[in-house]
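What follows is one structure encoded as structure tokens, with my remarks underneath.
Shown here: the complex without one of its protein chains, the others still in place.
Chains: A, B and C, in written order; residue numbering restarts at 1 for each.
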Amino acid sequence: MAECHPVGFQWVMEAKERGATIIHVDPRFTRTSALADIFVPIRPGSDIAFLGGIVNHILENERYFRDYVVEYTNAATIIKADFRDTEDLDGVFSGFDAKKAAYDVRSWLYDGMEAPPGVPHGEQTGGAGRPIEHGEPPQDRSLQHPRCVFQLLKKHYRRYTPELVEETCGIPRQLFLRVAEALCANSGRERTSAFCYAVGWTQHTVGVQYIRTAAIVQQLLGNIGRPGGGILALRGHASIQGSTDIPTLYNLLPGYLPMPHSERYLGHQDYVRKNSAPTGFWGHMEEYFISLMKAWWGEHATADNDWAFGHLPRIDGDHSAYVFTMGMLEGGVRGYFLPGENPAVGSANGKLNRMAMARLDWLVVRDLVEIESAAFWYRSSEIETGELRTDDIPTEVFFLPAASHTEKDGSFTNTQRLLQWHHTAVQPRGDCRSDLWFYFHLGRIIRMKLRDRAPDDPKNRPVLELTWDYPVEGRRAEPSADAVLREISGWGPDGKQLSSFTELKADGSTACGCWIYSGCYRDGVNQTARRTPHREQSYVGAEWGWAWPDNRRILYNRASADPRGEPWSERKRYVWWDRARRQWTGIDTPDFKRTMPPDHEPGKQAAAEEALRGTEPFIMQADGKAWLYVPEGLRDGPFPTHYEPQESVFRNPLYRQQSNPVRQQFRHPLNAYNNAPDAFDDDGLFPYLLTTYRLTEHHTAGGMSRSVEYLAELQPELFCEVSPQLAAERALEHGGWATIITTRTAIEARVLVTERIPSVRVQGREVHTVGVPYHWGVCGLSTGDAGNDLLPLALDPNVHIQECKAATCDIRPGRRPRGAALLELVAGYRQRAAARPPGRAGRSSGRRSER
Amino acid sequence: MGLGGMLARWPLVRQLTRGDLLGRGDSVRSPATERLRPRTATADRVVGSICPYCAVGCGQRVFVKDERIVQIEGDPDSPISRGRLCPKGAATKNLVTAPRREYRVKYRRPFGTEWEELSLDAAMDMIAERVITTRDATWQSTEGDGDEERPRNRTLGIASLGGATLDNEENYLIKKLMTALGVVQVENQARI
Amino acid sequence: MTEARSYYGRPLLKGPVWEPDIAAYLFTGGLAGASATLAAAARRRGNDVLARRALMVALAGLIVSPPLLIRDLGRPARFHHMLRVLKVTSPMSVGTWVLSASGLATGVATGCEVLGVMPRLRTATETAAGALGPALATYTAVLIADTAVPAWHEARFELPFVFAASSAASAGAAAALVTPAASARPARRLCAMGALVELAATGVMERRLGEAGQPYSTGGNAVSRRLARGLTAAGALAMTLTGRRRPAAILGGLSVLAGAACLRWTVFAAGAHSVRDPAYAVGPQRARIERGESRGG
Partner (left out) sequence: MTAISGDPTIISHDIDVASHHPDGSPRAMGFFTDTSICIGCKACEVACKEWNLVPDDGLSFTGDSYDNTGSIGCNSWRHVAFIEQGRPVAVSDPEAGDGLRWLMSSDVCKHCAHAACLDVCPTGALFRTEFDTVVVQQDICNGCGYCVSACPFGVLDKRREDGRVWKCTLCYDRLRGDLEPACAQACPTKSIQFGPVDELLALARERVDTLHQRGVGDARLYGADRDNGVGGFGAFFLLLDQPEVYGLPPDPVVSTRRLGQMWGAAAAAAGALALGVAAAFLGERR
């Protein structure tokens, strides 16, 4: 956190000064570790074993916050009798279909429930998770029933002992116990602990389950919905949260509404029914959806035409970034927009990305500087090796200079869901334009052309009927970001800005571009531009910017009070039930129906939030509970389970199943893996662990830092970090050069020999890690090989994020070969890798995406 | 100014007249030093902004003089950052005023070996044409036959991968336009 | 130097940024200063021949010195900023005024001498220049000693004597070089005395400095130091024994002058050398702390 979010880290330091224990778990000793109380070195890719060990520690030692667990989580809920755990099936859950490498999740459901109608499409899942059919699942509040979640959880993690943690993660058991105890001691009524994570947790073939394990820990300890608690994603880009809320993601519509699948729906209601839950706040999905359709198609979205539901394109599979990149390689994808993204450096397997772009018909790159993704056709390692020849590349490339954030109005959503407005300071120079300008005018020109050429073509109707009339201002005809934000926030029948999503209607009288952002233009005021100084308000800072939903700063904050509505403790007072005024109150906006008393019991006909009890704080969940166990909505299991990474040097110590059985793999010559699927590297071909990361001094793919003098000079060259032991083993010289090799490619980096990258003892042997920052590429002031070029595409099955925090590699002293000799070096390794007997470990599995 | 005046301004003389015999203080100050003020004090306006790097969302103040940015620094009012910035945030002025920034459209024709110049208008028109052509060529209106026929309304011929430093309003227009065009392969950094 | 803890062995000090011009000035300034004094003394003793020659040498030294100094400035056009102030805490400031006054006095004196006019003005200015001479010859030692450069600062007691003696030797040598032998006896004596004292003072300095004095005799300095000593000793010896013969006086004079130049170079280079290794700065300081002599952290 000190490395990548230094300013956020000030609050960690504040906490430390007040006595908090700061624990840093990382494969390397970073600037965060330097300031932490406890540094826990961990083998990359083994975090579920570590966190699972904590779960086990909490359960075995009865350290959980019982009242919280019983009341606010699904611990008491009883699961179907035919559910089988990984403990029963040696690493897979019930319902596994080895052929399809997929689960039939029906046995995972709550007892007495059936799978909802329609085919569950994982890629379609919005924020709602999958619905739980209405009705009360059986519970055992004594937590003794053998099929209750609590008992299943206990059983699932029983083998995650301190010894196993040591064997798997390389964390000495004393150190592990110290961490587990510190967490337990600092949780409960009076105290809370928080988890902060970043892509070190998400970029794995089990990334979602990493976070899930932390969620289980936090639920057991009662650390969710309370001040000082939570699981905080430290996101890496100014508005990466915003870009999932208002998603430029294939499977989502704004506000985590799912993108409709190509299955046959009986109109929009059917889509809503199949994709939402009738209980909890997702019970209002129809209001959110119709308001979105009204925002997009205005008068053309009516009850008569099913609110223009037919205008929406349909997805029918995985259309995520790496999948469509494969599509480029295979020729189906012909045109590509890259507004502010640099996959040639920033995506895993850079070579594959660049080779893919070299097959496009056209490419539009919008950025501040000429980035590697715009220059690949004349400057790239493939040009150097001869794999690509400029003359042979058909891609037409448009590079359009972008306006910077100081040259346009707009809002960013930060990592804590806070929308903050930035104002235009100066006008952009030359051809620089905002992306707002680009897309508005692109849309305007396309609409003009389509209107002229084929106004009656049914496929053009959604475009021509789109509301696309934003006011423009100035010489450059810049569209008004303010007007766009008003549309996002939404208006009612009288044209007045909405105050909250609770005002949305399903009758077409309200329009709202993103329901969770509704109210950000409340009272006709741009709430995101509010800047009340922090000294003039409470520490919650509610008058600075605007947080979704409804300006809440802590989600599910009803859980900060006990079931009766009293704060769990005075120290941790946040939101509570005011008996006198009969409403929820506190120092934040209560995340609960304001007037619903703690003793509310839903009636038989109750729907949406009314169908939840007054003691159920997790109002977006169909059962109002936090989920220790996820009955529906995940592709790879209701409980997190330790699996080895796609590329590993160890056998899975827990199960015969080596890796996540439903992870996504890609079979392509450019995407060879270091070991066969579900095998592991024990013959020393790729004997070292490889992990990638960022440095404080640089930003992601480097477009915004390697081109800036003051940053480039601070970390002027790509380096790799190795332990003194590894340096000795491979004769690597501090300050010299090393070549790092995988079956994808080899890169060169300067060598930093440092104790900060510890070698860890796992399964009785010492294993070394090679650490590589991934910021470099061939453009900019400071140039170097790209760390991501080393990595394969192997994805988490739920969110399709690549595994780049844990892979394997070989390392040699000296610079890498140039030109064709580089290809020969890598080919040699690839041949040796392919010649090995397959499937040395466990059973073969994994979904292979071949398009 | 007379000779006396000139003499009086001579620091050597001021050393005596001001009692700064060692000549280390007031007497040696130059007129430029006397006039010194922070350049933020003379800015024409101060614009509230947010750091464009990571997702912490630190507040920034942008100082503008003669329509040029003369300074960007942390906003002390922000409850998130309290005026502080990391090295990247602190380099923001350098980022937005960097000489390495591109200010003109660059065009590479198919099989071309060099960048060419292209007007912004022409580029916009060409890109619109490419979108229309590719969309027409790769349009999928339905899948399946007969009773199994289901709508698709889309093209898989176009993809988009956006950065995550775009504004919400920009993402909104991207999603809205692309969805209306039937482009479903719209992704961003959050997937990476 | 003994092992001292350091930051990756990086220099702790920036050290002198002066070009060899300054080493040359250390020589020319000293020569000019001592020569002016020699001239004034000769005049007093009625040795007009020697006075006139020494005065010329002084003027020559004073003519070449300012360009050497100005050339070394980062902003030569601003050389006159030196005259904004007079700072007694700054040997360079004091020296600038001394140099200016010496230059003015010597210039006027020489003018009068050459044109044969205004003898009283000549005498007055010559006397003034003569009086400033020792200051001119020694302030440069304070100038370099009043720095954080270990080799210079640690040698602060001896350096003025080394410079004074060397200046005397070179003034005597230069005068003997250009003066008919018959009138040059005081110059030869001065040369010999200067040389003797210089060698002695240098020896004392190096012995007292011990390890801290290593920069004076290590690396490239080993050669220049040996040259300085050899040339000075040989020249002075030649001057003393056979100086009445012109060729010997010329050879001896040149040798002493070369020796003096080498000495200045050695001193100059020792400064730069001593900042390159942080141990020279840290060692004595750490020792001071351990001896309890530090005045506080």
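Assume a residue touches a chain if its C-beta (ideal position, glycine included) is under 8 Å from a C-beta of that chain, and two chains touch if they have at least 3 such contacts.
Since we're looking at a predicted model, the values are computed, not measured.
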**OP:** List the shown chains that the missing chain touches in the full complex.
**Re:** A, B, C
**OP:** Among C:Thr127, C:Thr147, C:Ser217 or C:Thr240, choose the residue that contacts the chain missing from this document, as touch is defined above.
**Re:** C:Thr147
Subject >> Selected from B:Gly4, B:Pro38 or B:Gly146 as touching the chain missing from the view >> reply: B:Pro38
Subject >> Listed residues C:Met92, C:Met118 or C:Ala181, member touching the removed chain >> reply: C:Met92
**OP:** Please give every residue of chain C in contact with the chain that is not shown.
**Re:** 4-8, 10-18, 34, 37-38, 41-42, 45-47, 72-76, 78-79, 81-82, 84-85, 87, 89-93, 96, 133-135, 137-139, 141-149, 152-153, 156-161, 163-165, 167-168, 172, 185-187, 189-190, 193-194, 197, 271, 275, 278, 281-282, 285-286, 288-289, 294-297
Subject >> Interface residues of chain B (partner: the chain not displayed) >> reply: 11, 23-30, 32-33, 36-41, 71-74, 76, 83-91, 93-94
**OP:** Name every residue on chain A in touch with the hidden partner chain.
**Re:** 2, 6-7, 9-10, 13-14, 17-19, 29, 31-35, 39, 174, 178, 536-540, 587, 695-697, 709-717, 719, 734-735, 750-752, 754-756, 781-782
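We take it that only the chains that are shown with their structure count from here on.
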**OP:** Could you work out which chain's C-alpha centre is the most distant one from the centre of chain A?
**Re:** C
Subject >> Length of the line joining the C-alpha centres of chain A and chain B, rounded to whole Å >> reply: 26
Subject >> Interchain centroid distance [CA atoms averaged], chain B/chain C, Å >> reply: 58
Original post:
In whole angstrom, how far does the Cα centroid of chain A sit from the Cα centroid of chain C?
Top reply: 73
Original post:
Going by the touch rule set out above, which residues of chain C reach two or more other chains?
Top reply: none
Original post:
Along chain B, where are the residues that touch chain A in the complex?
Top reply: 45, 47-60, 62, 64, 67-69, 72, 75-82, 84-92, 94-96, 98, 100-111, 113-115, 118, 120, 123-132, 134-135, 137-139, 141, 143, 150-154, 156-192
Subject >> Interfacial residue positions of chain B with respect to chain C in the complex >> reply: 10-12, 15, 22-24, 27-28
Subject >> Complex interface listing, chain C residues touching chain B >> reply: 83-89, 93
